[in-house]
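Only one protein chain is missing from this complex, and each of the others stays in its spot.
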Amino acid sequence: MITTFGEIMLRLSPPGAYRIAQTDSFDAVYGGAEENVAIALASFGEHAAYVTKLPQNAVGDACLNSIRKWGVDTSHILRGGDRLGLYYLEKGASLRASAVTYDRKGSAFALSGIDDYDWNVILPQDDSESHKNTFFWTGITPAVGENLPGILLDALEVCRSRKIRTYCDLNYRAALWTPEKAGEVMRDLLPYTDVCVANEEHAELLFGITSAHSDRTDRLRDIAEQMCRTFGHSRVVMTMRRSLSADDNEVSAATLNAKTGEFTVSRTYPVHIIDRVGGGDALSAGIIYAEHNGFDESHLIEFASAANAFKHSVHGDALIASAAEIDAIAQAKSGEIRMKR
Amino acid sequence: MITTFGEIMLRLSPPGAYRIAQTDSFDAVYGGAEENVAIALASFGEHAAYVTKLPQNAVGDACLNSIRKWGVDTSHILRGGDRLGLYYLEKGASLRASAVTYDRKGSAFALSGIDDYDWNVILPQDDSESHKNTFFWTGITPAVGENLPGILLDALEVCRSRKIRTYCDLNYRAALWTPEKAGEVMRDLLPYTDVCVANEEHAELLFGITSAHSDRTDRLRDIAEQMCRTFGHSRVVMTMRRSLSADDNEVSAATLNAKTGEFTVSRTYPVHIIDRVGGGDALSAGIIYAEHNGFDESHLIEFASAANAFKHSVHGDALIASAAEIDAIAQAKSGEIRMKR
Amino acid sequence: MITTFGEIMLRLSPPGAYRIAQTDSFDAVYGGAEENVAIALASFGEHAAYVTKLPQNAVGDACLNSIRKWGVDTSHILRGGDRLGLYYLEKGASLRASAVTYDRKGSAFALSGIDDYDWNVILPQDDSESHKNTFFWTGITPAVGENLPGILLDALEVCRSRKIRTYCDLNYRAALWTPEKAGEVMRDLLPYTDVCVANEEHAELLFGITSAHSDRTDRLRDIAEQMCRTFGHSRVVMTMRRSLSADDNEVSAATLNAKTGEFTVSRTYPVHIIDRVGGGDALSAGIIYAEHNGFDESHLIEFASAANAFKHSVHGDALIASAAEIDAIAQAKSGEIRMKR
Amino acid sequence: MITTFGEIMLRLSPPGAYRIAQTDSFDAVYGGAEENVAIALASFGEHAAYVTKLPQNAVGDACLNSIRKWGVDTSHILRGGDRLGLYYLEKGASLRASAVTYDRKGSAFALSGIDDYDWNVILPQDDSESHKNTFFWTGITPAVGENLPGILLDALEVCRSRKIRTYCDLNYRAALWTPEKAGEVMRDLLPYTDVCVANEEHAELLFGITSAHSDRTDRLRDIAEQMCRTFGHSRVVMTMRRSLSADDNEVSAATLNAKTGEFTVSRTYPVHIIDRVGGGDALSAGIIYAEHNGFDESHLIEFASAANAFKHSVHGDALIASAAEIDAIAQAKSGEIRMKR
Amino acid sequence: MITTFGEIMLRLSPPGAYRIAQTDSFDAVYGGAEENVAIALASFGEHAAYVTKLPQNAVGDACLNSIRKWGVDTSHILRGGDRLGLYYLEKGASLRASAVTYDRKGSAFALSGIDDYDWNVILPQDDSESHKNTFFWTGITPAVGENLPGILLDALEVCRSRKIRTYCDLNYRAALWTPEKAGEVMRDLLPYTDVCVANEEHAELLFGITSAHSDRTDRLRDIAEQMCRTFGHSRVVMTMRRSLSADDNEVSAATLNAKTGEFTVSRTYPVHIIDRVGGGDALSAGIIYAEHNGFDESHLIEFASAANAFKHSVHGDALIASAAEIDAIAQAKSGEIRMKR
Partner (left out) sequence: MITTFGEIMLRLSPPGAYRIAQTDSFDAVYGGAEENVAIALASFGEHAAYVTKLPQNAVGDACLNSIRKWGVDTSHILRGGDRLGLYYLEKGASLRASAVTYDRKGSAFALSGIDDYDWNVILPQDDSESHKNTFFWTGITPAVGENLPGILLDALEVCRSRKIRTYCDLNYRAALWTPEKAGEVMRDLLPYTDVCVANEEHAELLFGITSAHSDRTDRLRDIAEQMCRTFGHSRVVMTMRRSLSADDNEVSAATLNAKTGEFTVSRTYPVHIIDRVGGGDALSAGIIYAEHNGFDESHLIEFASAANAFKHSVHGDALIASAAEIDAIAQAKSGEIRMKR
């Protein structure tokens, strides 16, 4: 069972490529990084639960329904507070980049109280299948409200005591806090985290972790090794994205297995973008699924990268796909889909 | 020139009669009571200006465009603050009533500072046409932020000094404040107001003004007379609505001219509802237009009621119609459209 | 075989009840009175042909396809000229009436040349089934272009020589010509017409035909008799509509059979309006169908009125319905659907 | 816990009032009588489970998601078979009635095997709360496939042995079987059923149960009493609908409590129709909810009728509403909403 | 005159790139390989007739209208049977492939009776223009119902006796039958076929026809020659497609003229995909049009390939384009549009 914890927001986007000033309707999607991970895992057939706090009103109800729809366990979602956070997403096109206007302050989740979540009840008991019990969080959560770092620490301590495997996507958001503040808070939380997903830019920005290697593979391995040494991770996943335009990107990833020392780089997946939100979350779900199903390192990183790539072809924040669909991409020969080594 | 002042919000509605939990898009309209009055008056051909404060972001820009579109003077709109207030409107149908979920706290307008608005600059100078200079506000404005009662008082004092005619729609909103608080604040502001639009229920709730007459016309006249005596209004307009279902209502109004003592009741207009938001605002615009154009009492109250009725046939918050379209309804013989005396 | 002749236009309407200034898309329907008659008859299973002139461009092609779709014979449609006429229809709601903005000048059809149509080829040969050969036109056609009265006269003369039964819907359109001009032109054409559909208002406006009877049935019979005497019609159909609002009307009709002297009045059909364009055309199609199928007078006028009423429930200009669907309404007992005698 | 069992189909409707031949898109809703009951009960806050069989393909997946969304327990839904049954619904308007084209033969559910459902596992164990364990089925289910009567009998026998309260909506569908066949099969199944929902017409058609009373209330009571005597029901609910047009209906209901002999008639609720599918299912859900919550007879039948009425204002097959929303209608004074006694 | 024969289905697709589980509406298109050929030819200005069997219900009517719209002769379409076959098409994007869920069993066409089609009446009489009389079928038709191979054989024998030129697109569909069964049935039918459209993969799969040449042009020529020798075709067309992603493909074709021995390869057309269904059908229509209009081999294969390429830019199953539009692409110099030799 995988438990994810974080904020879900209402995302409002003009249809297609329209600008906000041109639209008189908004496409509405409820989404958040951790919920995206839960949905992807539920789509893959895993038992995934999502924990958050939603306002007790019609919008909170609609949001709850949107989560249940995909088979995610919502039994520990709290209700209360004033509002659901939201953001306006204007999708980019060609050389016009996507633009986000946030309106998330004062949300029910951001104002979560330190005692709102009873982790002893929420998190699964340690049992014979404990290696499959998993807790997933991201660096967004401790940034959105003053009680959240403490709440997360409580959760992580229960995880540690119950041998629940923990995953964190670093996910630094400049709109929420400074690199200094983020670095300080994350330094407290990451030592409790088994698997960390990060990218080169944020490793430097938050922790000053850099590498002098000119070869990217060498550099990423070096950074991943430093992360493992610093925070005690058993796995670090480094993500890479190259933006050709608002319509076309290339994505790939690499992973360091701290136990074996293996460092494995995925192929580069070209993506034509339907919706780029949630690519990283799909990757995290892919890592978790791959570990749960005992994939080897190469299979693991290809599966996760394929999940990331596939997500770009799906509307909304979350990856809606079966594990078989992802695996078909992950295992495709280079000739079948255009990929670069 | 008519100056209106208040908050504008983004209204998000599921298409047609869908419930919030059923929709994956929202129709978006920017609207607010005072802006509705400005748009209706601009549509009638008057010079109408709207004063508010909008956030300096893409949503604020879109909102500004939506106001300019209708020919409203936006030259004194301020920019700043964090967010545009918003609300979710689920339109009712048959015996299911419309339902509103507010998310307006912390808006740029609500957090307006006491010195944000320089009324000496914003309001027109007293001149030979001074009897046509007009200031319109509603009872929503002093309820939305702690500085607003003071800001309004400043504006009303400038109006008094420049002989700008002032109109207020009482517009009590239970979601924003208690009747006691509303009564207290409004008692300070109404003495500066020449024309007041109210209904029987709110006159009692806020000021304890009631009448023992069993005949409704007698009762409304009595209440209007008390309002004039209490607050020194030169005109009071009493509005009436009978809700047959979420689809069908009947609207009418009456007015007391304090100078002449005339009390005039409009016919009752049956309305099949496309969008019931903003009916009262259309009525206020109708009163202002009728006064500006020297309509007699009967013509005035029919024009205002017809504006109210017509609004129910127009999507969005604001009345989009020419004065001629309204007058054709106002002056229709009973046989042409179904109306009751 | 029924041949209809007239202009078809592109109708552009804002979706639902939106006003033109509020929309950024238009619903598009191609339609015209005579084409509506052809489509309704084709839907009923009759062989119906439509004759018009369409521009040789993408819009003309799309229009042609829209006609073919319903099984109408388009083999004699001409191509040429500059443009397809069009109009903007803003649908009314409640006490807001529908509003039309025409843009039809200079259309391919309006500029038809006197020799464009070879009626000897277009119209069917007189044969054993001649009593079923039919030509339908309306009073719109001679109004739209200077050559059209002459073109119509040519057609009607071929009809006379071939014993093709002719029907005309008077259909006076004030936007196109004056009552005087209309009266003058129609006086020349109506003597060639076997069946005439008219209403009380137009009979007076064009021909000064009135009746002093206070009872409506008596008055309509009187007018119909005068029409028959004046123009030699074998049948006159008088249509009646009562507008309760833009959403609700009541329709009925009466017919005088000049041979038998029978005057038959239909029941009154209440209609909630989806689209009121083309009700009269549906009625004309109903008359033609009823005559072709030998319905008695009562059945004929109920079928035609039911076709009219049913049309109000169908989007677009044309009645899309089977004859069986119409007959079920026409023959319904009063209790089954609300109807007045 | 309430368990419902039956077929769910894909419903395809042209948008709004368009006819099938006019549309190039279909609104899609997954729905079925028993699922509607489950969704309404889940919306009311009850623990409701739905049992059916869905094909193992993308359409089956989408259907499953649509059920989960509303909080219905789907853990006993089977997967297999070839296809999901479907039907085309053309919504009526004014005097044009709604029209249905079925395409449901050969569905996964219709071809259910006699051993597909293990009722001992699916149905809850008898326990201290057994009076709240409930099984709901309708007369549609035994009609759709040859094994279904036997499957139902198995379920009903487990219910009897476990004291699970059973409800049946008679729901005779002429498109599926003859009255004779229906009567024969239902006579076998109804004796296992505690509560039966029926109408006057079907009681006569299937079982020849009629009453000579001219007063409708007397007649319905008589029929209900015969039903109780014949099949041993502890409660019979008689539904009434008066169709004014495709847009406007009136609904009401009455119930006989066989233990107390009380016969209670609800008020008549006028409904303007957004979507009339599922009104009866909402009523059944209302009965179950009212019994679970110990409502008295009058409250029970008003709540159920209000649920039925409210459903007509909601798009789709299922009632989406809170119990509080329904109760507000059920307990409204006559003046607040237009109702007839 | 070109007669085409086969099944038409309702195709239901989520809008744009949405997945089936994400949509609440489906875009609806009626289409089938042979109908697509008829529509393309009618769009080119040819007299094209389509023969099939449609259910006698509202969906069958709508389907019939959709065919008539494009000017296809529908006078020999049969009505009867239970249902119209349908399929769900989820359009792919980027590296997510399109996915199809079929629901076509038991359709009116699939259950066609051996005596349903009277080919002596349906097919045109042998006359001076006989070289332009054409019959088109595909390998889908004999796969969908047990009587279809026999029905096709009847048709082909009438064609042979009347010197009607016959075309077949091999179009093997793995969802309908095995390669063994397909090979066996097609071996009986192909000897009656003058022109065959195939690809390398299906030639091997069905008939074991392969070539050892490493150069693709040599290999295709070899295969085409074997096809001509084996089945007596006068022309074989080999199609090629390279899939770069779900959005971008490259298409080309080659043709062997058995009489002259000429083997001609078209340029390679890059296509950005709006809708890839029906590309091969457009190619077949292009071949027929080119032969009818006496194009030389090079012009023929470029026109057919351009028709195929152009189709990918048109929504729906069928190519909607004038012959001039296609020829402009076919004859474009390489610099005008990006093409490879």
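By written order: A, B, C, D and E. Residues from 1 in each chain.
FYI, a residue touches a chain if its C-beta (ideal position, glycine included) is under 8 Å from a C-beta of that chain, and two chains touch if they have at least 3 such contacts.
The structure displayed is predicted, hence computed values, not measured ones.
Asker: Of the listed residues A:153, A:176, A:246 or A:332, which contacts the missing chain in the full complex?
Answerer: A:246
Asker: For the chain not shown, which residue from C:23, C:147 or C:264 touches it across the whole complex?
Answerer: C:23
Asker: Can you say which of E:78, E:93 or E:320 touches the chain missing from this structure?
Answerer: E:320
Asker: In the whole complex, what residues of chain A lie against the chain that is missing from view?
Answerer: Looking at chain A, the ones touching the missing chain are residues 16-19, 21-22, 92-96, 244-247.
Asker: Which chain C residues would touch the chain omitted from the figure, given the whole complex?
Answerer: 12, 15, 19-21, 23-29, 57-59, 61-62, 65, 82-84, 86, 88, 90, 99, 101, 103, 105-106
Asker: Of the residues in chain E, which ones touch the absent chain?
Answerer: Counting over the whole complex, chain E touches the hidden chain at residues 269-274, 309-310, 312-316, 320-321, 325, 329, 337-338.
What we mean here is this: only the chains that are shown with their structure count from here on.
Asker: Of the chains present, which has its C-alpha mean closest to the combined C-alpha mean?
Answerer: That would be D.
Asker: Since chain D and chain E are copies that touch, is their contact same (over half of the numbers shared) or different (under half)?
Answerer: Looking at both copies, the contact residues mostly coincide.
Asker: Between C-D and A-B, which chain pair shares more contacting C-beta pairs?
Answerer: Spelling it out, more C-beta pairs touch across A-B than across the other pair.
Asker: Give, as an integer number of Å, the spacing between the C-alpha centres of chain B and chain A.
Answerer: Here the centre of chain B sits 46 Å away from the centre of chain A.
Asker: Please work out the Cα centroid separation of chain A and chain C, and write it as a whole number of Å.
Answerer: 64
Asker: For chain C, jot down the residues that touch at least 2 other chains.
Answerer: none
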